[in-house]
Each structure stands twice: as structure tokens, then as C-alpha cells.
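Here the structure is laid out as C-alpha cells; the discussion comes afterwards.
Each chain you see keeps its place in the complex, though not every chain is here.
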Amino acid sequence: GSAEMGIFGTDSADTQFHTDVDVTFSMSGETDGGLSFGASVDLDEAAGLGFEEGNAGFAVFISGGFGTITMGDTDGAMDWALTEAGNVGNPGSLRDDETSHAGYWGSYHDGAAGVYDNQVLRYDNTFGDFGVALSFEQVQTGGESDIDMAWALGVKYDVELAGLDLALGLGYQSVNIANTDGDDDSTIVGMSATTTFDNGLSAGLTYVSGDIFGVSDSSHFGLGFGYATGAVSLHANYGKYDLDGFEVEGFGLAAAYDLGGGASVNFGYGSSDGDAFAESFDTYSLGLVMSF
Amino acid sequence: GSAEMGIFGTDSADTQFHTDVDVTFSMSGETDGGLSFGASVDLDEAAGLGFEEGNAGFAVFISGGFGTITMGDTDGAMDWALTEAGNVGNPGSLRDDETSHAGYWGSYHDGAAGVYDNQVLRYDNTFGDFGVALSFEQVQTGGESDIDMAWALGVKYDVELAGLDLALGLGYQSVNIANTDGDDDSTIVGMSATTTFDNGLSAGLTYVSGDIFGVSDSSHFGLGFGYATGAVSLHANYGKYDLDGFEVEGFGLAAAYDLGGGASVNFGYGSSDGDAFAESFDTYSLGLVMSF
């Protein structure tokens, strides 16, 4: 489980108290044939568990020599393959300010436009340094739908290049939502590259191109850094959308001091700017994060 | 706990993904005088636990030499005594299709007509091969109600007859809702008989007669079969209402293959037909069921 206590605010609101708590129940088993299976659910998802036809906040898996099949609240294959800039050495914060700014993109077209239901079926497997995943997602409907399943493909590859240990990710995702060029489907392709240096620094970038949010000729770029030394962890990321000329950007900062025993003091900051806003705005949070 | 992943559909809707998970918390104790007591509650009932005046999805019991008193989400005495056709060797399915068809009757007049609140108080006791139960149920009200408590009586008896080990159940239930004959109360009587053969086959039937759903001169008939061999379990049931001439019927099928370790592949199918429908309709589900 976990718990948090602290404060948060924005540049246009009072500083307020923040408290959070969660308890995680993990269950697993193994078939006679050696397949492992399981599920994990959080206490705060209890109220939605009756919702079996969509994403109710948990995932179920079965795994064996054939790979792993996961269904529910899980990453689509593109999200599975790419490492977001905000996941590079990020110690986290109470309110995820550093990954909630307007320039941050975390889950690509999973649950696209609220049309798809974010209940993902993903197959993935790993062969040495190479990993591959395929995923499907449906429209939430009680009847017959004219909208095809969304699907995504992801590939991971660990490679040494110019003396760097690179983790590469490549993804493709197609959703059956018309793009601004008039096509029936919106498609995106993206890649990520991350590396960790000996001195505790880590760095990563992502680049995605295509019909982002249905806007053709769009791109998103993200850059992230992490640094850990002793009890201190620092993280920064920057991201920018170019939606056929309409630009939105932001950056995030996170810092943590580890108190040991599962407790740490965490700070998060996010700043958003761009064509979507009259002026830039900021959010922050600061407090104690506990894991049990 | 348990978890499920799979697909489901009907003959008029697309096949859809299904995921489910649950965690059960069971608590028990014993008084100095040797009475055992306890309660069990599921994670997915968390949101309703503030509802103390009706059925909130859990039951509390105390048990001793005097018998057992149970209050809450528990069977009325008639439901306690009778074994439904769908409970004969049924391995279950992801969406209970085999016991959700229009011909299936599972809980008699417990919670009748939405007038009673399904928060049942039941006393039961067992004497050798003989068991007896008495139950009461109230109208949900914050004030004074003109509607009397519902009550039910149930008897169980295990007997060897014509070389068969028969489990017999007999029940009577009275609810203070007018029937179509103009009486103040609607009453039903019913019986069930089930038996298991040496070859893994089990069979059972139920018959209920009276003011079903308030319609006088009505009856319901159910028939169920189960068969288990090795890792395979099969089940079929058929049921039919005759509500003073208005007939509704349906059948259900369930099949499971046990993978061991608590996992199985389960299939369920239900088909409904009768005077209530322009045409018959079907539902099905297929997938992995995990118990932990």
C-alpha cells in the first residue's frame, strides 16, 4: 500500500492540504501446466469493479512460454514499447505535476477520444534483447458498432551504440477515427531511446508523428533527464505538441529525498504554455510519500 | 479472491472484452461460550457498506448448538432448502449466461417485486439428514409501513429411494403483496430433488406452484444436469414459467476445463424464448476464470 500527506497549489489557487492512501491486493497462481496467472487491484478501485465491459482500473494476465496475455487497465502495445520522457529517472510526486503539464503525452491513443474504452487486450513476448507486443482495444457499446477495433504494435530493442547502452522502443497505433486529411483511420508512429550513464544520470527522448488526436501532419517530441545520488533523486522533462501548426508545450520537475523505510519527501512541478492558453500556468505539490 | 478475462456477446451485439476481479475478506471468531460468529465481505461491495438498513451485499452470522442465525445478503428459507436446476454440477461461467436466461428462477420471492429489501434474517438448523430453516424479510422504510414482513419456511431431507441418494428440498414463502385472485398475500410452495450417480452425472429438478410474481395459478419448472470427468465439467438446465397461461422459457449450458492451480477455461450460454419476447435471444461468454 501507499499513503501521502502534503500540500499542493497552482499559480491561481490557494495552497491546499493533500492526503491520499491506497491498498493493493495482488493475487497470483500457477496452472498444472506451468502457466502463471494473476491480477492486481487497488482499494480505491473497489467501487467500479462491477464494470466488467470496460476499463475498471485493474488488469488480469496469464503468462507462459508463449508470452503474456494481459487484459484490462494495461498499456497498449505502443505505450508498452516506448519509454516516455517522464519515466526517465522520475521519483514521482504527490500530484504527478511533472507529468500532468500540457506538453506531456503518456498513453498515446489508448482510450482515444473517449471513443475507445481503455480496456486493452495485449499480447507481448521477449526474446533476449528483443521484445514485441500487439494490442487491441474496443469501442464501449452494448450493441453493434460501426467503429473497428483499434490496434497497436510495439517493438523493444536493447542495443550498444557508440559506447552507450540504448533501450530503443518503436510503436505504431491505428484507431478508427477520421483524421483531418479525411482518412477513416488516424495512425501514429513513434520511437523512444533511453540510456543510463555510470554517474547516475539517465536521459531519454520520444518522438511521435502522424494523426495525433486526429490532426494530420502532427508531431510530439519529449525529452527527459534523471539524476540519482545517495538519497536524492532529480528529474526534469520537456514536451511539445505540434498539431499541424498549433503548438502546446510544457515542462515538469520532480525531486525526492529518501528517508528510508519506504518514506520520502517529494516535490513536483509542472508548467504549461502554448497556443491553447492565454497565459502559462503552473502547478506544484510537496509532501511525504509513504510506501508499505 | 478471483479474476476473469474473456469475451462475451449476444446475437444482437458485438463480441466484447470482459474483465473482472474480486477480493473476499472473511472474518470469524468464537465467544467464550463456544458460539462461532463471523462475516464475509467482497471488495466490490465496499461502496455500499454504509447502507445498514438493507441488503448491502454481505451477511453476518452467529452459530451454536441452537442452530445458525444469519442476517443480510443471504438466502431466504425457501431458497436455502431448494437446489435450483442451475446449481446441479454447474462449473459457472464469466457472465452467468447459463443461469441468466428468462426461464431461470434462482431466488424465488426473496426481495419480491423490489418491495422487500433482500436483507434477510434466517434461522436454520440441521438434525442428521434433516434440516429446517425459517426466514423473515422487511420492507425498506424509514417510517411505518402497512406491508407485513415476508416469511418463508424450508425443509431439507436426504433419503435413499429406489437405490438413489436423493436430496429433497421443500419450501413455502409468503409475501404481503396482493395476488391476481385478490388476496392480500402472494404465496408459493416448491420442491426440489437432486441426485448424483456414480458415473459423475448429477441431475435435479424443481417445481414451484402458487402466486408467482403475484400471478395466481402459476407454476415454474426447472431441470438441470451436470457431468464431470477428469478436467472437464458440463452442465445444462432448462426452465419454464407458466404464469396463468403466459409462458416464458429458456435453457442454459456451461462447460469448463480445469487447468489446475485454480484456473479454468469456462464457457456459458443462455437462450430465452416465450410470450414475453418477439423472438428468442442468446447470450454467451468464454474465457479464463481464476480463483486464488
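For the reader, a short list of remarks on this structure follows.
Think of it as A and B in the order they're written, each chain with its own count starting at 1.
Methods note: a residue touches a chain if its C-beta (ideal position, glycine included) is under 8 Å from a C-beta of that chain, and two chains touch if they have at least 3 such contacts.
Fair warning: this is a prediction, and the values are worked out from it, not measured in the lab.
Total copies of the shared sequence across the full complex, per this structure file: 3, with 2 shown.
As a convention for this text, only the chains that are shown with their structure count from here on.
Seen as a C-alpha superposition, chain A sits on chain B after a turn of 120°, to the nearest 5.
Rounded to whole angstrom units, the spacing between the C-alpha centres of chain A and chain B is 43. On the side of chain A, the complex with chain B involves touching residues 25, 27-33, 35, 37-39, 41, 43, 46-47, 49-50, 52-53, 56, 58-62, 69, 71-72, 119, 121, 138, 141-145.
Against chain A, in their complex, chain B makes its touches with residues 1, 3-5, 12-14, 16-23, 43-44, 46-47, 95, 259-263, 288, 290-292.
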